Each structure stands twice: as structure tokens, then as C-alpha cells.
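Submitted below is the structure of interest, expressed as C-alpha cells.
A protein chain is absent from this complex, but the other protein chains hold their places.
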Amino acid sequence: MAAPISQAATPTYETRRRPSRVAAWIVLITVALIALPLVLPSYQVSIATQILIFGVLAMSIDVLAGYGGRTSLGHGAIFGASTYVVIYWTSVLGGGIWTGIALGILCTTLLAAVFALLAIRTSGVYFLLLTLALGMIVWGLCLRWTSVTGGENGLRGIGRPDLIADHISFYYAVLLVVVPVTWAMWRFVHSPFGLTLRGIRDSESRMRGLGYNVPLHLFIAFVASGFFAGVAGALYALFNNFVSPSTVQLSQSVAALLMAITGGVGTLLGSFVGATLIISLENAVSVFTARWPTVLGLTFVLIMIFAPEGVVGRARILLSQRRKRQSSRALH
Amino acid sequence: MTGINLFQILNGLTFAALLFIVASGFTLIFGLLRIVNLAHGALYLIGGLAGYSVAEATGSAALGAVAAMALVALLGAVLERGLMRFVRGAELRQVLLTLGVAFILDDVALVIWGGDTFTVPVPPMLQGAMRVGGVFYPKFRIFVLALGVVVFAALWLLLNHTRLGALIRAGVDDPEMVEASGINIRRVFLGTFMLGTALAGLGGVVGGAFLTLYPTADAEILVFSLAVVIIGGRGSLVGAAVGALLVGLLNSIGRVMFPELAYFVIFGPMALLLAFRPLGLFGKAA
Partner (left out) sequence: MDRRQFLKTTALTLATGAGALAAPHIVRAQSGPIRIGLMAPQTGVVAAGGREIIDGFTLFWENAGSRVGDRSVELVIEDDASNPDTALQKARRLVEQAKVHFLFGNLLANTGLAVANYVKDNGTPYFIPVIAADDLTQRSRIKNVIRAGGYSASQFSRPLADWALKQGYKKIATISQDYTFGHEQCGGFAQTFTEGGGAIVGQFWHPLNTSDFSPYLGQISGLAPDAVFAMETGADSSRLIQQYASFGLKGQIPMLGAQNATDQSVIRTLGPECEGIVTSAHFAEGADLPATRAFVKTYSGKFSKIPSLYAFSHYVGAMWVAKAINRIGGKVEDRNLLLETVLKTDLPDSPLGKPVRFDDYGNPIYDVFIRKVVKNKDGKFWNVPIETYPQVSQFWKYDPKTYLKQPPYSRDFQGIKKT
């Protein structure tokens, strides 16, 4: 029941990698990310920013799905709640943007705690359905609580501070947030706590037998995941400068989950690969056809059938196979 | 404003009857095959639209309903045999695959029927209103109520008094056991899947006659069906009936009493129930 979407991820793999090579990769990727706005046209820079934001959202889902074995369809609502708070605080109440962001993340973390209290007793499809229902409640409130949320029409933001108003400086600002947040998530899932979480994913009863407090671990994981989704939601408020019920609707959760899956559940950083693929695909497709839902649906079906371990997961499998072959050849 | 009266209760009951027809198919599939078929709503929409086209062309709503059920059952067979076999046993992969299928089917429906709002024509003898206990009420809605009861009775007889039903019930409780006794459970699975989806098609035609068909109608009915099945419990026919009644009445009364909280009234109790009784009112542990 509690099994993740695919068991392909090999969590012990990274620890085996040589540190010098990891460092080289990190430097390379950092340089690439910093240089990106210098080579891309400004619109593409805004797409890159969007990818970073949705990458964080997808990672927050992966923290739960890949390490806790709990696949959520409510994270779009958690994410969007943060967007709502930030925009409401700045444009309706006239508050400062930084306080707004802090409040957005705080409220979202609290919301995630409520979700968690209700959801951690369930697993598998029931967890999926319960988070879906909780997300529907948030959506319904945003849609109907017109006096606060602006209902269907949503709320318009006041724009970004001048310092980060244009695409390029905003990209760097987002990068400046996303890098430490990613590092924090990485530390989180590779900490002893994360190891316990994986133990719960693989066998809840065994962990319970070993004396671990399973519900508490899941609760903390859910709240942490909600916190990270809240960070992404706050960034999205700055990015979009507008929020409406479509930001919290089910399709947002679905899209983010698809990004996590495409990248590879249980790979964490794969989320960025997934976000890049899905968002680029959407942009590329829209030039040729309006049939994006069909393309999205096909992507879903094909990934579920042929690559449920995701792009990064699949790459890891291929790599480790090759390495095995090499090492066996070396022996002869 | 008027409070709860017979009129609102009838509204709740007729909506519940439609929900039951759709959700009973959903719960059959969920119960036996362990598949949460998120394409169920899309099949409802496609069935309704196909039923509309056939009914318009032939002038017979009954023919439309039959055609819709046949088409959707066929689609169900293709889905079960063609796609689900790649992901058998992996619960979440199945759910997400059906979600992908739902996206595709919706978009195909939009391309074929163009996204206008369609209403399945109601046969003349069911048009107009009749007097029920002091209120004027549309005949067609009374018919839907009766149809819901008939579908319930038919499914109950099928499950409890036929060999197929015995197999399905046994399959819900213990699929390995059924297989071990030399029965081709795959055929039972396929039959159940087709029956379940055909009920979505029937729901589409009936719902299309009084709630109309339009893009996103699928998502709405799906979410309501999910609520019904979650409240009732996986694979339970009685559960689906009780769930449908609860959701139907909560929806109708909630709209009148708490218009601001329309969704909360349904999903709030459902979330609470699921948190404390994850298997629903009548669900059995797997």
C-alpha cells in the first residue's frame, strides 16, 4: 500500500559517489545557472524562473512521495494558499512584501499541519484521495469566499519591488532563494530523520516494531514539505503578481506531481529536470497546437507505462548497470 | 428564505440517484480491481455526448442511452486490456495513468463536439412537471430517482444472486483465492470494468438530460463520485447508495442554508470521515 510510484530510486547511490566529482558537478551547474540570463532572451529567462519555482514545488511533493511513500494531490492548494496570503497582505492590506512572504510561508505551514493531522493516518490511494479532497476544500473556499479572495476574479498584486522588477534580476533573486532551499531539502532527506522516513516508506510495520513513532515522523515530513511548497508559492506570488482559484485548483497539484514523477520520484533534484521538461514542452507545444491537454495526458500515460522511475531514476539505473558491467569486466 | 422543504429534499434525492448510478460503477471497479479510475468522469462526459448525438439523430433517448453504454463499455475494455495491463499491481501508477487518459478523453470530446453546451433530449412522456405531495416537480427527475432505485436493485441482484456476482464479491475480498480455484479472474475483471464504465455512460446520458454536458462537467461529476465512494467505502454497493444520499442531500441543502460554504459542506465531513475511518462507512480492509 505505502509503496512509492516506483522502487527504482537507489537512495544509497549518491553517498557512494566521489566527493570531488560531486563538487565538480555542483560548480558546473552553478556556473550554468548564473550564466543563463546572459545567453537567453528575456522571455526565456522568465520561463527559467518559472522552472525554478515549480522545481521547488515538485521537490516538496517528492519529499513526501519519494521518501515518505505518501503521494499528495493537495500540494497545489498548499502552494497557492501561500500565493493568496502574500498577495492579500500586500495588495489588500497594504503590508510590506517581506512580511507578506514570511506570513505566506507561515500560514501555509500551519495549513500543512492541519492537512497532515487529517492525512497521516492514511496511505496509498487513500492518502492521495484525502489530500485531493483537502485541496478541493481550499479551492472551494478561494472560489466562494469572495469578500476576501476576490472569488473567481482573484486578486491582483502590486508588482515586485523595483530591485527585482525585471526578469533578469528577479531570476537571480529566485535563484538565491532556490539554491539554499534545495540544499535544505537535500539535507532533510539525507539526515537520519530522512533515513527513518525511508524506512517507513519501505515498511511501516517494521519501523513501528523498532519503536519509531511513525505518525510523528510523517507529520513532521508533511509539515516540512508544506513549508517548502509555501516558499515556492510565495515566489510564485512575486512571479505572477496575480492569484485566482486556478492557482489552487487540482490541475496545479497534478502538474506539480507530474513534474516530480517525470524527473523521478525519490531523486529530489530530478524535480528540476521534470519541471524543465514539462514547462518547456508546454511552451513548445503551444506554438503548434492548442491541444496541450492531449499532449499532457499522453505524457502522463507514456511515463506511467514506460518510465515510472522518471528521467533521473532511469538514468541512474542505466548508469549503475553500466558500472556493474565495467566492474565485472575489470575483474576478468 | 425558505428552509428545508419537500422540494429541496426531492432535489437532493434526484441528484443522489444520478450520483449513485455514476458512483456505483466507480466503486465496482475500485472494489474489485483496486483501480481508482480517474477517467470515470471523462467516460461520463463522452458517454453523454455520444448519447446526445445518437438521440438527436434517431429521435430516441433510449437508443442514445444504449449506444452510450455500449461505446463507453468498449472504451473501458480498451483501457483495461490495452493500457492497465502495463501497470497492473502498481496502485498509484494506475491512478495517475487513468488521470492521463482523462485529460486525453476530455480533449478529444472537445475536438469532436466543440465545447458547446448540450442537453440530451428528454422523451415527450417525461417532459413537464407533475404534482408530488403538494409541489410541482419535473417528471424527468422523478424518473431519474426511479432509475437510481432500479439500478440499485439490478446491481444488488447481480452481486448477490448470480454466479458472476458471487465471483465479483469473492474477488473483492480475496482475488488470489478466486484465481486459485481455477476461475479466469481476468475475464471477471474485464467484465466488471466494462460494467462499471457502462454505468458512467448511462449516467452521462441521464445527467446530460437535466444537468447538461459541457467541458469540465466530467471533473465535477468525478469529484462528487469520489466523495460518494470515499464516504461509502470501497467496493460497497450499499455504501455507494448511502454515500450518494448523503452527498446529494448535503449538496442540495447546503446550497440553500450555507451558500458560501457550498464545497465545505460536502468535503469537510468527507475529510473528517476519511481521517478517522479511512476505509469509509462500509469499506472492508484489503
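A and B label the chains in the order they appear, each numbered from 1.
By our rule, a contact is a pair of C-beta atoms (placed from the backbone, for glycine too) under 8 Å apart; a residue touches a chain by one contact, two chains touch by 3 or more.
The structure presented is a predicted model; accordingly, all values stated were derived computationally and were not measured.
S.K.: Which residue from B:Arg169, B:Arg255 or B:Arg277 sits in contact with the chain not drawn here?
M.R.: B:Arg255
S.K.: Using the touch definition from the top, which of B:Ile112, B:Ala129 or B:Ala166 touches the missing chain?
M.R.: B:Ala129
S.K.: Touching the hidden chain in the complete assembly: which of A:Ser203, A:Asn240 or A:Ser280 does that?
M.R.: That would be A:Asn240, which touches the missing chain.
S.K.: Which of these touches the unseen chain: A:Val31, A:Ala290 or A:Leu319?
M.R.: A:Ala290
S.K.: Touching the left-out chain: which of A:Ala65, A:Leu111, A:Leu143 or A:Met259?
M.R.: That would be A:Leu143, which touches the missing chain.
S.K.: When the complex is taken as a whole, what residues of chain A touch the one chain not shown?
M.R.: On the side of chain A, residues 38-39, 41-44, 46, 50, 143-144, 146-147, 151-154, 156-157, 159, 165-168, 240-242, 244, 246-247, 283, 286, 290-293 touch the unshown chain.
S.K.: Tell me which stretches of chain B touch the chain missing from the display.
M.R.: 1-2, 5, 7-8, 11, 14-15, 107, 110, 114-119, 127-129, 136-138, 140-141, 207, 210-212, 214-217, 220, 251-252, 255-256, 259, 262
Operating definition for what follows: only the chains that are shown with their structure count from here on.
S.K.: What whole-number Å value describes the gap between the mean CA coordinates of chain A and chain B?
M.R.: 32
S.K.: Can you list the residues on chain B that touch chain A in the complex?
M.R.: Spelled out, the residues of chain B in touch with chain A are 36, 83, 86-87, 90-93, 95-97, 99-108, 111, 219, 223, 226-227, 230, 259-264, 267-268, 270-272, 274-276, 278-279, 286.
S.K.: Going by the contact rule set out above, which residues of chain A touch chain B in the complex?
M.R.: 1, 3-6, 71, 117-119, 121-122, 124-126, 128-130, 132-134, 136-137, 139-141, 143-145, 250, 254, 257-258, 261, 291, 293-294, 296-301, 304-305, 308
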